[in-house]
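In this view, the complex is presented without one of its protein chains, the others remaining in place.
Then we have chain A:
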């Protein structure tokens, strides 16, 4: 069985994101970019499945300009077998991404497509679900535990009330939640080896993907500034301050 894992290049989780001065988007020049943390977790899980002997090949795929090759190389160094870059410039909306991955699914015929539950840049939480619909296969989203047996995946899902465990027939779309695992560090010798692993570049046009343009970003603005703290002299003052703000 093959597992296809999608990796999105996003502004690093630890970077304090700044809105461009003209409000047209978020500053990415000179900003640390990393693999979307949920995608990294998805890849880690795929690698563990392969290491348990339950899959033969892990393929990582990303959509974007040549800069995404950096994240694909990281994926290869973590242990993926090969990588596919689907080159595309500009904004790629969730529906475009889902259509693209569907084309890769038709080409590669994986048993599992593993995505992060959402990307931390636009927080859309749509691509996995859309892909499952387009592909007409089951989905198990927000996974915090995955077990495979007899052509099925048993997945514990993080839901509001706790954990929900479901079983889906493979092939299926899985999306990872935060507590699924802790991704490994990349060993330097593995980075060397990763340079020799295949990285194929396709384009949206090659794949015949129709771009979706349903969402238009109107403007971006930073959240309102928080007011400064206040030092109080006594417990009484603290209590009356809290009361005056309706917090007690």
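Heads up, the rule we're going with is that contacts are C-beta pairs under 8 Å (C-beta built on N, C-alpha and C of every residue); 3 or more make two chains touch, one makes a residue touch a chain; residues count from 1.
Note that contacts and distances are computed from a predicted model.
K.L.:
Can you work out the missing subunit's protein name as recorded in UniProt? Choose among "FAD-binding oxidoreductase", "ABC transporter permease", "Rod shape-determining protein MreD" or "Gluconate 2-dehydrogenase subunit 3 family protein".
P.N.:
Going by its UniProt entry, the chain not pictured is "FAD-binding oxidoreductase".
K.L.:
Which residue from A:6, A:74, A:100 or A:118 sits in contact with the chain not drawn here?
P.N.:
Of the listed residues, the one touching the omitted chain is A:74.
K.L.:
Pick out which of A:32, A:107 or A:243 touches the chain that's been left out of the picture.
P.N.:
A:32
K.L.:
Identify the residue among A:53, A:90, A:162 or A:189 that touches the chain left out of the display.
P.N.:
Final answer for the missing-chain contact: A:189.
K.L.:
When the complex is taken as a whole, what residues of chain A touch the one chain not shown?
P.N.:
Missing-chain contacts on chain A: residues 12-15, 30, 32, 34-35, 37, 40, 70, 74, 184-189, 191-192.
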